[in-house]
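The excerpt is restricted to a subset of chains, each kept in its original location.
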């Protein structure tokens, strides 16, 4: 009798299901494209990470991502006394595991050198071991030969650039001339580099956000400090490995982290308008117009620099409806800067709020 | 210098906006109808509640409701030594306040008698003071004369029915004969009464969920015990006071509380199918079929009684995607009982899962 009571106690909080659940990440598609949520920079015990490759798949699946790449260092394998070096091990272990979970696994690796040129991920490759060569230029060539998307990682990392500012060295210019450099990380881990926007616009490169995680994702990116992990939003023609590759080479991305988006205006602007909808005024009087703005995305938007007679700033929290009362004297449509959508080194997105 | 540091410290967590935000309640519309989230049973300092009427509007707005009714007791006004009795006071105070917030305010009151007949809310009235009469039957008549929707409150409340089981007394049968009774609370506060489903189906009454709150909503309905307050989902032709009234008289509702829905199968079934979508299999092999079920609603669904060779149970948490692997031997489509959608005193909804 007492035992029964005790058993119920313990049982109550346990949820048996035999199936798994993942989060829905509320980030809209763009017209004609599906928005794939990706993290292209992750480590495991096969370089200096602390988890088994399947953990990266489980984390990404749970977090609602569509694609990841495990990119262990080629040149830095501090666990080699216990784990023999095998640059394709993570791929071999995770490949079917990802397929069974409907997660796109991108074969990748990290070319890890001093600055210049620094660290680079080679993505969409076939065999990482062929890229493990002495000369960094040979390594780049070997990656490109496999059709790799070459991504410059954390270009302003303070361990390599003490002032935190990315710089284009000769090697980078040579990569650009060869069209061998395809993207740069704007966000890496909890850092970001405004100048990357200038590079990406000038040389037509893809803007990227990755976690570069070595430990446990859920222990790093948790509330209240972080509501989400860094991710690259790739606007692909379909939810497939090849469509993702095409989108990355075409530069159709936004970089997303915390409450910030960064990328080219041509993607940032329609993305914003897909996230929010401005309702028809529900009440008006001689003085004011009352209406609601719905933000159905996980990204809050901070509208600032309102013109006179309109609200100076409007916060549109993630997944919520905001009530706005504006004076009849305000010029319509309302125009704002979106403080947390970065479209250039010194530039944020400008938007208009038009009643439905 | 130090002052500056201190000021930043304090400032960081404060969010100035000048506008207000409300929650999005993820409960889908039905084809041809908008789903209005309503709480028709609330108290204020004008009877035995502890808050001012505007608090009820603010709470409902923040919680994403579409409509409320403040229903102070006519016959129980324990604060009258400090607050003179005025049965329409809450309405007068809250009317414009609700309009400015795009919330539908339903004029209501509670007729408060011993059992039988117990407590009843008169909703959609014009003047509560005219219903404050000695004879309960006269009170009912006065309400009906105003076109009231008459709702029987917490029919199994243990203070009035010690065994917790609702009973139809002569007075109730007389109300039914007169077509004066229109709905019954299935959920009230944190209680519920399975027998109400039988009454509602037998006499064609509206199934209702209300909070009957006297204190502060956010202090009662909070995690981990409660993810949401009780609410009646009314399927209305538009988001207006009159369309809501029409829906309530027509009985187009579901009662919603915690992780439970209760109501007639004709509304429960399409509502379930609006909440979930079953994806096309993303992987198959000789043994198994792999697919995902998306639940875009705030209601988790507990599927049980799976047939042999299919998962015995599947949990579809609120706002998440569930991965399911089924044997090729399983009979398709998969059929399940939804444990937390109550369609009768002893009955839950049966559903089919069909690939898109």
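Lettered A and B in written order, each chain numbered from 1.
The rule we apply is simple: contacts are C-beta pairs under 8 Å (C-beta built on N, C-alpha and C of every residue); 3 or more make two chains touch, one makes a residue touch a chain.
What you see is a predicted model; the values in this text were computed from it and never measured.
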Of the full homomeric complex, 2 copies appear; what's the total?
4
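Here is the rule we use: only the chains that are shown with their structure count from here on.
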Using the average of all C-alpha atoms in each chain as its centre, how far is it in Å between chain A and chain B?
38
Residues of chain A touching chain B in their complex?
15-24, 61, 64, 99-102, 282-283, 290, 292, 294, 296, 311-317, 319-325
